[in-house]
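Every protein chain of the complex appears in place save one, which is left out.
Entry: subunit A
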């Protein structure tokens, strides 16, 4: 009879779902259980001098130091979550984070969805071009491209004046990519906050500022509208206090006028970069590997369950399998990751740690691929094998386990190893939800030293080494099983 096989399939499904739920709940509990108030604060990682990782890969910058000073002053703890500017916005709105500090200008538009603290910094947008460029004013930008970073004041400024000055806007997620686009000549200019640009140029960024700060905007600490009032009050009180004690000025001077916290003097040669960042790069690599292993484990379970459902002689099961494969194979990984990380907390009010969200994302996406080829592999076993087994009186489940699956699994091993390699590469996409894997590590290093080309080369080589090892293993498996 089919019953046993059913029980087995159903049991595994329940196990996998309950595991996911447990791991979610477990985390929530740990957050609630903490006696002292610890706030999860989101920030951008690539916005020096406001927030960036220093050469010891500690998060520093004006925002971070102010926040830490206020937290110390007011007696609460903060857990800094470096995601991206947009990621932090979404995570704060969905309740994943309690607040964010990321050089965020207070605008009427943002006030509709956020509550802001009193302004802690006054900034403005400046225009920068290549040193050799003959562009001296905004009027000369007609017909040219201007690079901006998504979600920033610079982007809004560009949007406002692009028709007046007749230029096109290209948007980037990372500051370094935006600068690079100007330095390579793809874009004629870029717009960025004046302290950011000043700091960058001080670090050796080959750009020059051609305008005075425009659209001066105050920066504020933000919480989701109507929530975390206590935190906001503490921030305002603390800010007033550290301004009074002079600590505030000390912090600002440290980053804009002094030399403190600057990565000047770093060895930016190829091997110097490796030597300097070997620990973080190694940690990033380990995170990538760990993410891959955990994800492929759950993706395999998920894929086997839904692949097997698809070969059961039951229309409903086949329908479920086809639908699940269709949905999760059809969704871009990036969309799925953002949906799970920011969408699920909005729907359920439960925080999802980035790592768990990442594993769930990969479980669905890679699992759908595994389900598809598992189904295909089993279906490609000659139907005569099943008929022969059944004709001997073996029940469906036994025939599956003893005859069909061993042959089907043999057929899918090469696809499986291939999927493992794809999963490893796909973990890089999870950098958008702030998981500190290899790609995110690369982004953070670049945000500090602006050595995009060299750092990406190092990261690429690290990926290639791991994938080469995996390919060797895969070839060895294929040889030893004569696949």
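Just so we're on the same page, contacts are C-beta pairs under 8 Å (C-beta built on N, C-alpha and C of every residue); 3 or more make two chains touch, one makes a residue touch a chain; residues count from 1.
Please note the rule applied: contacts and distances are computed from a predicted model.
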- Query: One chain isn't displayed here; going by UniProt, is it "Nitrous-oxide reductase", "Cytochrome bc1 complex cytochrome c subunit", "Peptide ABC transporter ATP-binding protein" or "Acetyl-CoA acetyltransferase"?
  - Reply: "Peptide ABC transporter ATP-binding protein"
- Candidates A:108, A:246, A:330 or A:384 - the one touching the absent chain: A:384
- Spell out the interface residues on subunit A facing the chain that's missing from view. 1, 382, 384-385, 387-395, 398, 402-403, 406-407, 410
